[in-house]
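Missing here is one protein chain; the remaining ones are kept as they sit in the complex.
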Amino acid sequence: MQVSWGPQHPASGHLRFILDVDGDSVLNLEPDVGYTHRGIEKLTENRTYLQNIPVVERINSYCDATNTVLGYIEVVEELLECEVPERARFIRVIMAEMNRIASHLYWLCLMSISVGFETMLMWTMNERELFLDLFEMITGARITYSALRPGGVRYDIPHGFEEVATKYLNHFERRLKDYYKMIFENSTFRLRTIGVGSISSSDAIKLGLVGPCLRASGVATDVRKDEPYEVYQNFDFNIPVEKAGDAYARSLIRFHEMEESVSIIRQALRSIPEGPIRKRVPLVVPKGEAYSRVEAARGELGYYLVANGTDKPYRLKVSTPSFRNMAALPYITRNVTIADIPAIYMSLDLIPLDIDR
Amino acid sequence: MEWKRSFGLLTSILSFFASLALIFLNFIGPLLFSLQFYELIIKVAVFPGLMYISIFAILIIWFERKFLARVHLRIGPLHVGPMMGILQPIADFLKLMGKEIIVPDKAHKIVYNLAPIAVVAVSCSSIAFMPFGWVAPGKNWVIYETPYNLLIILILFTLHPLIIIAAGWGSNNKYSFIGAMRAAFQLLAYEVPMVFCIAGVAMMAGSLDLVRIVESQSKIWFGVVEPLGLIVFFISMMAELIRRPFDIPVAEQEIVFGYPTEYSGVQFMCFMMAEYVNLCVASLLLAGLFLGGWLGPAFLPPIIWFIIKSLIVCLFVIMGRATWPRLRMDQLLRVGWSLLIPLAILQIVIVLLLLLIFPTFPMWLGFRG
Partner (left out) sequence: MVTSILRPLSMAFQHVFRRTFTVKYPFKVLKPAERYRGRLMLRSIDGCIGCGLCSWVCPTKAILVVQEAERKAPSLDLGRCCMCGLCVEICPSPLALTFTSAYELCEYDKERLIYQPWRLSQPPAEPPREYVRVKDIDEKRLISHGR
C-alpha cells in the first residue's frame, strides 16, 4: 500500500514522502520535494548584491537567517577583497551563534512534537522568544534581520545589550538543565529515538551528510574549527561528537551545541573590541568566481558565486545543508515503522524551505 | 360524497389515537404515579446519567486544557464564561454542532454513519451498571442493579475495538484504516492485564459484584494490599483510553488522526464524547476496585467521595499527556504482553498463595464478612 505522507500533514512540513507500507512497517520511502521552490538562485541574478541580502535570507528565513546570509556575505567579500572591521566580525559571530541557538530550539520543538511531546514544544518556544528579543534589540527585526552587509554589519550592538544578554544566557543555561531532565533523560523519548535511523560513520561520509548529523556518526568536522571564517579562531569551544549516529545521538549533538554556543557568545561579549562597524565597499563586484562555506545550524552551507563585473551576480549556486542531509533519508528509513518516520525526519532537521530554495 | 369520506377517515384516526391513549393509560399509567419511575428518570437524565456525563466531560476537558497550559507555562482558555474560560468546551461543542457533516464519496455510508452513534451508545450504556454508593440503608444508587455489573462493564469495554475497526474501515481512508488496526492491536492486548488485575481483586473479595468489592475494603484498600495490581490496572487503563503515552491509534504526527480522521462536526464530537465518557467510567472503576470506592470519612456523602477519588485518577491520566512522549506500536505491545501480563499473573499468584497459606486472611483484613 502506498501512503502519501505530506504535503498537507500535521508533521510533514511542505514536502511529501511517498511511503510503501506493509501494515505499519515502511518498505521504501521516496522524498518528493519542490512544494516551496521559490527560485531564489534565479531571483538573485536579477537583483543587485545589496538587494540580494533579503532574498538570500529567505532560503532559511524562520530558523537560521543570520548564518544563511553570512555565507553570502563571505562569498561577496571574497571577491571584493575588502577589509572588515574587527568589531563587525565579532557582532557577526554573536548574531550567528544566537541564531544557531534559536534554530536549535526551533528544532527541539519540532523534534519533541514529532514524538508527541507537547510540553517541550512550548518550553523551547518560550526560550526562543528570549533570543528573538535580543535580535530585536540589535536589528529591530525578530526573524529576518538583513543586518549583515558586505564590509561590516548594519547595526551596532545597542547600549545595555551585554547586560540583558548575560541575564538571558544565565537563565537559558539553567533551563537547558531542565530540558535535559525533561526530554533527554525521559525513558519514553529514549525508547523512541535510541537505535532509530542509525548511520555508520563511513555511510555518513558516503551519503554526504553535513553538520550535526555527520558529527553524530562520529566524524568530527566543523567548518568553524577546520577553516575558521570570521573570528572563530579567537574562541575556545568544543565540537560535540557522538558515536551512535541514531536519532538520539543527533538530538544530543544539537543540545550540546547550544551549550557551546552560549560559551562562544559569552567570550565574544567579553572580548569585543571598540571601533567602526562598517567599511564602504563598491556596489560593483569585480569579475571572478568564488566559493565560501559556513557552518550553519544544520551543517555546512556553501555559496558559489560567478560575478561578471556588474552590480548583479551572473550565477549564485547555493548548496544547502538540509538538501544534503535529505539524501540519507531513503537509506535509513528502510524497515522502520511509520511511527519512526517523523522522528527520523525531524532528527535530520530537514527544513523544506532549505531543501527547495 | 367527499365530506363523508373525510369524516370517516377523521373518525378512524381519532379512534386509533384514543385506543393508543387507552393502552398507554392502562399499562404505563400506573408507572406515572409510582416513585420508581421518577427515580429512574432522575437517574437516567441527571445523575449518573446524561447530565452528570456531560458536565463531567465539559469540566474534565476544561481542566485538561487549563492544567496542560500551566505545565506548558501558558495561560490556556481565558475569555469564554465567567471565570478562567470555563465555558470554552461548550463553545467548542456549539462550533462542532454548526459544522457540516462530510461523508466521503467512497466511504461505506452505512458503517461510516453508524459508527459514531454506536461508539457513544456503547460507552454511555456502561455508566448504567456503575453503582455509586449507598443513599439509604440497603439501597444503592445505580440505574440497573445487577450482581454482574463488573462483567457487563468489561464486556462493553471490549466492544470498542469492533466499533473503531468499523469506523476506520468505513472511512475508506488509509490513515483511518492504519489507525483502526493499531487500535485493535492495542485494545485487545491491554484487555488481558486489565481483566487479570480485576481477577486478583475479585479473588480477594470473593465476589464479582462491584458493590461487594467496595464494601469489603472498609478496613484497608485493595490498592494497598495489591499495589502491583493497581499499577498494572492504571497503565492498561491508560492504554484502553488511548491517552498520551499510548495514543498510538490517533497519533497526529504519524497517521493524521487515526480512525476519526474523516469525521467532522457532530460525528467527530461523538468520538470525543465517547473518549471522555470512557475516562469517566474507567476512573470510577479504578477508584472502586483499588481505592475504596465510596467509602470515606463521614463528613461527605459516599457519592461525593467516589467522584473525588475518580477525579484524582483523572488528574494522573491527564498528567501522562504532559509528561511522556508517545510509544511505538511494537514497544507498546512488548510492554503489554511481556511485562504487564506477567506482572498481573504474579499478582494473582501472590493472592492465591496468600489465600492458600492463610485461609483466614480475607476475614482478618475485613475483606469478607
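For clarity, chains are labelled A and B in written order, and residue numbers in each chain start from 1.
One rule holds in what follows: a residue touches a chain if its C-beta (ideal position, glycine included) is under 8 Å from a C-beta of that chain, and two chains touch if they have at least 3 such contacts.
None of the values given here were measured: they were computed from a predicted structure.
> Using the definition of touch stated at the top, determine which of A:K181, A:K206 or A:R334 touches the missing chain.
A:K181
> One chain isn't shown here. Among A:G23, A:G140 or A:G195, which residue touches it?
Residue touching the absent chain, from the options given: A:G140.
> Can you work out which residue in B:W169, B:F233 or B:W324 touches the chain that's missing from view?
B:W324
> Given the full complex, what residues of chain A touch the hidden partner chain?
47-48, 50-55, 119, 126, 129-130, 133, 136-141, 144, 146, 154-155, 158, 164, 167-168, 171, 174, 178, 181-182, 185-188, 190
> Footprint of the hidden chain on chain B, which residues?
67, 69-75, 78, 319, 322-324
Here is the rule we use: only the chains that are shown with their structure count from here on.
> Using mean CA coordinates as chain centres, what's the gap between chain A and chain B in Å?
47
> Using the touch definition from the top, list the residues of chain A that touch chain B in their complex.
1, 3, 9-11, 21, 23-24, 112-119, 121-123, 126, 186-189, 191-192, 337-342
> For chain B, which residues are in contact with chain A within the complex?
Against chain A, the touching part of chain B is residues 68, 71-74, 174-175, 178, 181-182, 244-245, 247-248, 251-256, 321-331.
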